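Following: one structure in structure tokens, then a few remarks.
So, chain A:
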Amino acid sequence: VTGCTTGTPGGTGASAGSSDDSTYDVAFIPMVVGAPYFETANTAMQEAAEEIGGINWIYQGPDTADAAKQSEIVQNMITRGVDAIVISAVDGTSVVPVLQQAMDAGIHVYTWDVDTDPDGRENYIGIGSMEDFGAHMVDSLVSQMGESGQYAVITGSLSANLLNERIDAIKAYSAETYPGLDLVSVEGADVDPAKAYTIAQNLLTAYPDLKGIISNSSEAAVGAARAVQQAGKQGQVYVTGISTPNVMKPYIADDSAQIINFWDLEKYAKLAVYVTKDLLDGKTYSEGTVSGYDGYDQLTYSGDVLLFNEFLDFTADNIDEYDY
Partner candidate 1 sequence: MRTGSETLIALDHVSKTYSGITVLRDASIEIRAGEVLALVGENGAGKSTLIKILSGAEHPDPGAQLTYFGQTHDAVDPVRTLHWGVSVIYQDLSLFPNLTVAENLGFTRAREGHGVYRPSAWRSAAVEVLERLGLDFDVDAPVETLSFGQQQMLAIARAVATEARVIVMDEPTSALSAVETEILYRIVDELRAAQVGIVFISHKLDEVFRICDRVMVLRDGQVVTTGGIPDFTQDDLIAAMVGRRTEYAASRVEGEAGEEILGVDDLLVGGTTQGVSFSVRRNEIVAITGLVGSGRTELAHTIFGMTPARSGRLRVDGKEVVIGSPADALAHGIGYLPEDRRLQGIFAGHSIRTNATVAALDRLVDRFRRIVPRKEDALVARYTRDLDIRPALPSADASTLSGGNQQKVLLARWMAAEPRLLIVDEPTSGVDIGAKREIHRLLQGLAASGTGVLVISSELSEVLALANRILVMRGGRIVGETTPGESTQESILTLELQGDHQ
Partner candidate 2 sequence: MKRLFSRYPTEWVLVGLFALLFIVVSALSPSFLTAGNLFQLARQMVELAIITCGMSVVIITGGIDLSIGAQVGLVAVTMAVLVAHGWPLPAAMLAGLLVAVAAGLINGALVGVLGVPSLVATLGTSLAYGGAATVMSDGRAVSSFPTSYFVFGQSFVGPVPAQVFLMIAIVIITAYLLTSTRWGRHVYLIGANPVAARFAGIRTARTLMATYVFAALLAYVVAVVLSSRTATARVDLGDAYVLSAISAVVFGGISIAGGRGNVVGAILGVAVFTVIQNGLGLANVSVFIQTVVIGSILIIVLTGREIAKRVRTSRRKTAPVFGAITTSKERQA
């Protein structure tokens, strides 16, 4: 695997219309603003931009995770003539046409966290492979409930591609690795913890032998843990999966939820800024220098994809160390 380059050769400050030539205007476009995940990420990114200097980190996204709205924001960024766009795509294909427009306009496009089709961007900075993470989620649950028994998945919006891919990974891995596991149901709760709660309650009722719930979105975990807590089923039903630390602390504390599969979000977010800066500066990566950043020792780099690879599970032991 050879080190790869930025999209444009000699790309120092191809700053299309930025007012101050010495700094890069970089637009970070999350799937949705106002979600704790992206807010936390943005805060960390701003910090990193501050640390590095020379980057004006712009945060602008749709108020609902809507692909068309996200495209419009990309368009606005083209108009503003930023130097680069870092995007977490609502879905991998619908923003591609507009991202291509951006690249045509000389703007560098990188994806962070959620990738698009490769022809929509130059580089992708991601957490790790979906298969690995799905497997990790299943393993976490198995570590609690054991290798056999019924479990269910509660996801967010049914039309969220990222979540759907994760479900596929979960299904594939558990079917292959743990034949004793029985996925009784997949339910969708949108981004509404109250709905997730009701659904979790219903699942507990419908499947009295249910032993585990995997959460596939922050809201789902809260709802599931709350349902287990209310039903007093701690120790009988295990809740693991995606969420963020702060909202889950009370549930981890009273054993209504056990493991939150996550990653060090702040660190992961900062990576995006470091990498963006380097790419904009025209730096070329080779295997050796990928992990050139302090503390990032598990980065892997293949083609135009850079992976963070550090999964982090929050459990009763460590969750109090994180505050977001």
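Operating definition for what follows: contacts are C-beta pairs under 8 Å (C-beta built on N, C-alpha and C of every residue); 3 or more make two chains touch, one makes a residue touch a chain; residues count from 1.
Keep in mind how these were chosen: all candidates are chains of the complex that A comes from, given by their letters.
Just so it is clear, the model here is predicted, and its values are computed rather than measured.
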For chain A, as assembled in this complex, the candidate in touch from 1 or 2 = 2
Contact set on chain A toward candidate 2 in their complex = 17, 33-34, 58-64, 66-69, 71-73, 75-76, 78-81, 91-98, 157-159, 161, 164, 188
